[in-house]
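All protein chains of the complex are present and in place, except for one that has been dropped.
Coming up: subunit A.
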Amino acid sequence: MSFLTIENIKKSFDNETVLHSLNLSIKEGEFITLLGPSGCGKSTLLRTIAGLIHQDEGKIHIDGKDVTEVKPKDRQVGMVFQSYALFPNMTVQENIEFGLKMKKLDKETVKQNAAKIVELVELTGKEKSYPRELSGGQQQRVALARSLVTRPKVLLLDEPLSALDAQIRKNLQKQLRSIQQELNMTTILVTHDQEEAMAVSDYVYIMNKGQIAQSGTPHEIYTRPVNEFVARFIGNYNVLTREEVSNLFKGEKNFKNKMYAIRPEAFSEDRILDGYEISGKIQKTSMLGNITRFELEANHVSFIADRLHKIDEDAQKQETKTLYLNRKDVIPLS
């Protein structure tokens, strides 16, 4: 049963179409990520769901109710902005209570709910501080708490972690995911960061030019890209044309698709039965932390292959290396 449905949403700004008949459906309690290059319409989609932008066409249903024409304040969605948009004139406590007060709940309920959320996001002791007195990570948690406290039906997060450094970001990702699961909150996260998308979400939607290029679990997206855009966008896939793959695997003729993708770590140094065998010349070797990346050339086709870093690295430039590849790791793209 779908909890949030987006049907054929279209939106243009001054003749530039930003969302092309976009469809999306999310189950209750699911955590999905919108991942895509800058300017592909992620924020526009999120703001349309929140009602801050009015779509040109299409419908939005939340929890079985058509909210297409409902004002943002009555949509029961929560949103965390990249800039946090905390109210500077209010303390942490007042910021968090704002949404509850708007609901005209009685004082005691407001206090109790706020206290619970403050504890959940680990801001105890900071209630009386003003936003400008907090660190970036703390401000981010206030913004999250402020949205969560009203128990919205859908939580929208627009790159909430992008302004933070890597360490805090990783911690907050974990925290975000566990809070989301604890509250069983249907959540849409927008991000640029593939690792973040893969780490936290149930489903990933790859967006390109106002359309969904592919959707699936992080595992599916990563191991089975369906088209060239996704293959190029995710990981460091070798994206090769039909001619290039034929050349690479001399003798193989039955490649029908226009494009193919091969994960760099799919290449193996151990023989694989019934696989492809390639001898490539090493053009360049680079160390990427725990993996070593080889840029190779075989039969005039350049490609990259990764392998776990070994202590006694021996590969030399111009040296020839024999690699093996499973047939199923040559992924046809549409």
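Keep this in mind: a residue touches a chain if its C-beta (ideal position, glycine included) is under 8 Å from a C-beta of that chain, and two chains touch if they have at least 3 such contacts; residues count from 1.
In the analysis below, contacts and distances are computed from a predicted model.
Student: Which of "ABC transporter permease", "Carbon-monoxide dehydrogenase medium subunit", "NADH-quinone oxidoreductase subunit F" or "Fe-S cluster assembly ATPase SufC" is the UniProt protein name of the chain not shown?
Tutor: "ABC transporter permease"
Student: Of the residues A:Leu52, A:Leu183 or A:Ala199, I need the one that contacts the missing chain.
Tutor: Among A:Leu52, A:Leu183 or A:Ala199, only A:Leu52 touches the chain that is not shown.
Student: For the chain that's not shown, point to the residue among A:Ala85, A:Ala166 or A:Ile291 touching it.
Tutor: Of the listed residues, the one touching the omitted chain is A:Ala85.
Student: By the contact criterion defined above, which parts of subunit A meet the unshown chain? Give residue numbers in ascending order.
Tutor: Spelled out for subunit A, the touching residues are 50, 52, 71-75, 77-79, 81, 83, 85-89, 98-99, 102-103, 130, 132-133, 146-147, 150.
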